[in-house]
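Shown here: the complex without one of its protein chains, the others still in place.
Now for chain A:
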Amino acid sequence: MPIYIAKRLLIMVPTLLMIMVVGFIIMKLPASDFVSQYVLRQAAQGNTGIVAQQDMLREQFGLNRPLYEQFFTWVVNFFRGDLGISFSDLRPVSTIIMERLPATLVVSAMAFIVSWGIGIPLGVYSATHQYSPGDIGLTAFAFIGIGLPDFLLALIFLVFAFLATGDVLLGLNSMQYVNQPFSLAKALDFLSHAWLSVTAVAFTGTAFIMRVTRNNMLEELGKPYVMTLRAKGLPEKVVIWKHVFRNALHPLVTLFGQVLSFLINGFAITSIVLNLPTIQTTYLQATIQQDMYLAGAILVLIAVTVMVGNLISDVMLAWLDPRVRYD
């Protein structure tokens, strides 16, 4: 197993390089670049003097050098730990990411814990009580949850929260706490904002996890070994939780591979709709402005979480299922 994991980790390096090549090419495909967009915006605001400086800006950012040179400088610096600077706010990319990451992780982790923590037991209940009133109610709830996009749900919550309290719960903190250092009051204020988006995303997530769990459980419950377990005189609890649930975990573990990247990227549309200061809003902004080092770094971050997540889920599968052997 250690050899297998080492191999998988090693393969990640070329995979990552390929992702960087493709990402770089896509970012370079438009005829414009960051500077030309920036100049246009400034000119629109009446700052026409900027037009004369655009070549100088390009030179400063290294955008005038040949593409392959730009690429290799980026990759080499990247692997040395220098992620470059953001063109738009002139700070190091790593600083911006570190600034955004904690809030992103907290919100996504909360949504993840709620949707898996509630979705799995409800799914098991739903499957073991198939066609009971409880199951029918949960199924209806699940269809609403899956059918309504999470950002729409967030907007509905936003409206109701406004009608009830008069507060507009956009963002993740009230105005007076933004850019303040961490404090208990700020954390509480954070929670009073975050519940809205977390609930919206977790609602969809719970519904989805519940349906997946229910389907897997029903499939396993129909298999002949369940009859054997019951014929052995095992208590029903043992049949369900020790055996059927463990077998039904298989697809959930595969899904678990996507959880890491969900933590970084799970909130994208909701974040943008509610203007949350998460990494996804930064990512979208950076991509639109062709702020390429910032966008590139976030792209690599997502790629790494996908690869590591899949490795973790493969290792978990081997631990779970003796039939899966990698060496």
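Just a few scattered comments:
As a working rule, contacts are C-beta pairs under 8 Å (C-beta built on N, C-alpha and C of every residue); 3 or more make two chains touch, one makes a residue touch a chain; residues count from 1.
One rule holds for everything that comes next: contacts and distances are computed from a predicted model.
Missing from the rendering is one chain, named in UniProt as "Peptide ABC transporter ATPase" (options: "Peptide ABC transporter ATPase", "Na+/H+ antiporter subunit G", "Cation acetate symporter" or "Acyl carrier protein").
Interface note for the absent chain: among A:G49, A:G81, A:P133 or A:P322, the touching residue is A:P322.
Interface note for the absent chain: among A:R41, A:R91 or A:K223, the touching residue is A:K223.
Across the interface with the omitted chain, chain A contributes residues 130, 223-225, 227-236, 238, 242-243, 246-247, 320-323.
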